[in-house]
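For this view, one protein chain was removed and the others were kept in their places.
Residue numbering begins at 1 within each chain, and the chains themselves are lettered A and B in the order written.
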Amino acid sequence: MSEKVIKRLIQDTRAFDCVECGKCTSVCPVTRFNREFAPRLLVVKAMESPSIEALAKERDLWVCTTCAVCSSMCPYKVDYTEFIRGLRAESALLGITPECSQGGLLHSMMRIMGKGELKQRRLDWVTPDLTVAPKGDIYYFTGCAKHLSTVFQDRKGLDFGGVPEAAVRIMNAAGVVPAVSNDEVCCGHDLNWTGDENGLAALIDRNLAAIKATGAKKVVFTCPEGLRTFSVDYPAMGDEDLPFEVVHLSQLMAEWVKEGKLKFRETKAKVTYHDACRLGRHMGVYDPPREVLRAIPGVEFVELENNRDKCLCCGVSGWVSCDANTKLLQMEKLKEAKRTGAGTMLTFCPKCQVHLNCALQDKIPVDRALVDIPVQDFTVFVANALMR
Amino acid sequence: MGGEAGAAGTFEPVVVAFTCSWCGYPSAVLAGVNRIEYPPGVMIVRVMCSGMVEPAYMMRAFEQGADGVIVVGCQMDNCHYMTGNKRAQERVDMVRVLLRTLGLDDRRLRTEWMNASERVRFAQVMNEFVAELKGLGPSPAVPCEEKA
Partner (left out) sequence: MTGGKGETGGEKRIGVFLCTCKGELGSHLDMERLARALAGRPGVAFVKQGEAICTPEGQRRLQDDFKGGGVDRIVVGACTPNIQGLIMRGALEAAGLNKYLYEQVNLRELCGWVHPDRERATDKAISLMEAALARARELEPLEDIELKVVPEALVIGGGVAGMQAALEIAARGFPVHLVERQAALGGRAYGLSVTFPTHNCGICCMQYCKECVLTPKIEDVLQNPRIKVYMRSEVETLEGGFGDRAARIRTPEGPVDVRVGTIVVATGSDVFDARRIPEYGYGLHKDVVTTMELEKMVAKEREFHGRFVKPSDGKTVPKTVNFIQCVGSRDRAKGNLHCSLVCCTYAIGQAREIRKLHPETTVYVHYIDLRGPYRGFEEFYDQARAEGIVFVRGRVAEVYESKGQLRLKCEDTDSGKALNMATDLVVLAVGQEPARDSERLAKLLHISLDHDRFMKDLNPNFQAEYRRGVFVAGCAEGPKGIRYSVEDGKSAAAAAADLMAAGRIHKTRAIAVVDEARCRGCGRCEDICEYKAAKVVEKNGRLVSVRDEARCEGCGICAAQCCNRAITVKHFSRPQVDALIDGLTRRRRACGGPSEGGS
């Protein structure tokens, strides 16, 4: 049984094309500090001893951050991240679940959102100065960042309440009134990457219904994880294409900048940019954020040493891969950011912000002056730069 | 069978009660010794300290169908492990915010701090909690489905 499943996975992800060149291993952020780990070794193990149960009990299956730098470097385009996701889904079917950060608190919440008959309070962030509507052509996906603010309330600088407001402020400035819905639920990204496909399916049904009710033809995300999950995983789980287009806010912003719809005031800041893997490598959106930054007068933009498709992962995905090596990886990442001389590192992904800021607030094994660069939200930065 | 509070008599709320080993659990045992009654929906999970109860456990209880969750520990300023109950209260307060955002009534999660001999109070608290939950109805986090 395991053998068949593994064979199918290998086929679907082109894992058989692997020529053992080792290019993936050299760029893998996990391997950097965990010498025993290699993306391709997992495939090899799977082929040599095809037992899902044995593979599921190995740490290696859960330690991969699914950042996709391996696939992006692979000359044969083997989809390692999909292979791992598939294996994780099979493990979940066997009842094997990983130890997660927060003990699975957030995963529990996502499953409740999918199964329960609840009236959420998802739109508390909407204030009278923001214009939203129950129906419209463009739907803004609020996402779950507000829950993260609560869970991490004892950490400094981790408050995502401002992100949806900032997004809508920008859209309103460009003359767009987005639709939002209180019936929206979590996109399901974390359930997907810990193998809970049933949980994901329940959330998909609810989100599709909520968005359909608004009549939207375009769904815009600030969160890269939501973007990727809707674009790639929703159609993969369902039978048909999505009845709407899925786009990232940076793409819209870049358009509006070109059309002169967004006016910025002088904002003196030296910033660098972190290409979140779900936005960059997974979805191929690299240029639009840079175009937006270049349009803000006074902003000095400096690239990270490893940028775009080579951008170094923040270390954690789905709350499942965090461990001792992650900490070391995060130190490397922050050192790199600090070396740019920028005052802040901007990114869209709320998870990257959580993981990197969390690392900064820990006890650290290096001199704090080498790494203490704040990681802040891109959307909020742009909204603050808008001309009043 | 939905979440109607009016479904008279058939709804027996399930409460997961995390009780600490030094105060909560002994109070429960003493309530038993004295035959002080409370509803059978109250299910006790013994932990060493109320401070051992993580937010993930509370949320899991709701995910798995609990209509109410209560953390019972030592009186404030008298935790056997010094500060466990304070930590527990902070964590409960945080999870209540999460519950509100999710759409669950935050009265479904509460704490009670008592010393080890408060048998009457233990039963009283459980009776009150279950009565309140009966008013709130079954938790909408796990709506009733057909049994396979």
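Keep in mind that, in the parts below, contacts are C-beta pairs under 8 Å (C-beta built on N, C-alpha and C of every residue); 3 or more make two chains touch, one makes a residue touch a chain.
From a predicted model like this one, the values you see are computed outputs, not experimental measurements.
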(request) Quick one: say which of A:K23, A:K45 or A:R59 touches the chain that got left out. (result) A:R59
(request) Would you write out the residues of subunit B that touch the absent chain, in ascending order? (result) 1, 10-14, 16, 21-22, 25-26, 28-33, 35-41, 43-45, 47-49, 51-54, 57, 60-61, 64-67, 74-75, 78-84, 87, 91, 115-116, 123, 138, 142, 144-147
(request) For subunit A, enumerate the residues touching the unshown chain of the complex. (result) 53, 56-59, 61-63, 94-103, 320, 322-324, 326-328, 358-359, 361-365
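Keep in mind that, in the parts below, only the chains that are shown with their structure count from here on.
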(request) Find the geometric centre of each of subunit A and subunit B from their Cα atoms only, then give the gap between the two centres in Å, rounded to an integer. (result) 35
(message) With touch defined as at the start, can you tell me which subunit A residues reach subunit B in the complex?
(response) 102-105, 108-109, 111-113, 115-122, 124, 146-147, 150-151, 153
(message) Residue numbers of subunit B touching subunit A in their complex, please.
(response) 2-3, 54-57, 59-60, 62-63, 94, 97-98, 100-104, 139-143
